[in-house]
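All protein chains but one are shown at their positions in the complex.
Let's look at chain A:
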Amino acid sequence: MKALAKKNLADALALLAGQATVWVPAKVAGVTRFAPWSPAVTLDLEATPPAVSPKEILLPETESLYRYSAYGMDVTFEAVEQEVPPTIIWGIHSCDVQAILCQDDVFLSREPQDAAYAKRRAATTLVALACTTPGPDCFCTSMGLEPAEHASTDVQLHILTDGYGVEARTARGEEIVARLAEKGLLVETIEPPAKAQACTRAVNPEGIDKKLVEMFEHPYWDELAATCLNCGACTFLCPTCHCFDLTDHRRNAHEGTKIRCWDACMFTEYTVMAGGHNPRPGKKERVRQRFMHKLRYFPERYGKWQCTGCGRCVARCPVHIEITDVIKEVGEVTLDG
């Protein structure tokens, strides 16, 4: 296997950053999140996982879609052309690679595709980093993932004593590896890569998607939702939550921009209709929607869990509503008949 020594990492990133925006996990104001690499960036490849996922790279928190104008009888709409540079996400873990596959299902798998997402996705190369020491809230193995590697990355980095094993998995990955090799940044090694330690959190979601079909009206949701603040932190941190709003950013009475920004099923206004009817009027309905979506509706529609076990919602929920508890408790519920 080829290896990249830790001492060559900065050179490797600098080389790739010459031709692409290279997003790396970095300490930004004390929080580990993805940031475009520059020599000034403080890399943090140890965070498992980074506190903020790389979701925003493919689905920006806000983006401009088009400019509009309305003068008298005339209205115009003009697309805001997005500049999408070649992009590399370096150091993404299995959980977040899997989350991108979930986003691909939503934005690309059914016609019509989402053009802006498709453009960004097509420009993006994934360089995954093995995650060998899972954090206290991690449970990716319960959701069927392998923290040490992911099949759907372009390059897989393995953990070695003093560097990274480098394994290309796609033609795109081969290109990156070839560029690093060409500059003499890679050596051959026979060192076996580090294996992942077991996640300390473990649940068994097997069969709960089917069980949830029978649980829509179950009193469990009242109980679960009782303490929820509907703050939406879970949805914003979740690497698979994709819901968005389209709204007008008015420059003046006549002109403005239509923006897309993240939205969340935790908010009342999300589903309220003109005239006032709201099909999900209370906390119970909204909390139920979130977990049903992750564990039943998404599997029904796309054939995979919409939870990758990254544990971010577990870590940050202010009232400790934990999806691992939900999976466990749903599994334990006794159904009538």
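In this text, contacts are C-beta pairs under 8 Å (C-beta built on N, C-alpha and C of every residue); 3 or more make two chains touch, one makes a residue touch a chain; residues count from 1.
Just so it is clear, contacts and distances are computed from a predicted model.
**Q** For the chain that's not shown, choose its UniProt protein name out of "Sugar ABC transporter ATP-binding protein", "NADH-quinone oxidoreductase subunit L", "Peptide/nickel transport system permease protein" or "NAD(P)H-flavin reductase".
**A** This omitted chain is identified in its UniProt record as "NAD(P)H-flavin reductase".
**Q** So one chain is hidden, and I want to know which residue out of A:18, A:39, A:184 or A:275 touches that hidden chain in the complete assembly.
**A** Missing-chain contact among the listed residues: A:275.
**Q** Any idea which of A:70, A:151 or A:229 touches the chain not displayed?
**A** That would be A:70, which touches the missing chain.
**Q** If I consider the whole complex, including the chain that's not displayed, which of A:96, A:114 or A:167 touches that chain?
**A** Going through A:96, A:114 or A:167 one by one, A:114 is the residue touching the chain not shown.
**Q** In the whole complex, not just what's shown, which of A:33, A:93, A:150 or A:293 touches the removed chain?
**A** The single option touching the absent chain is A:293.
**Q** Under the stated touch rule, tell me which residues of chain A contact the chain that is not displayed.
**A** 65-66, 68-70, 73-77, 79, 106-107, 110-112, 114-115, 216-217, 242-248, 250, 253-254, 256, 258, 260, 263, 265, 270-275, 279-280, 285, 289, 292-293, 296-298, 300-301
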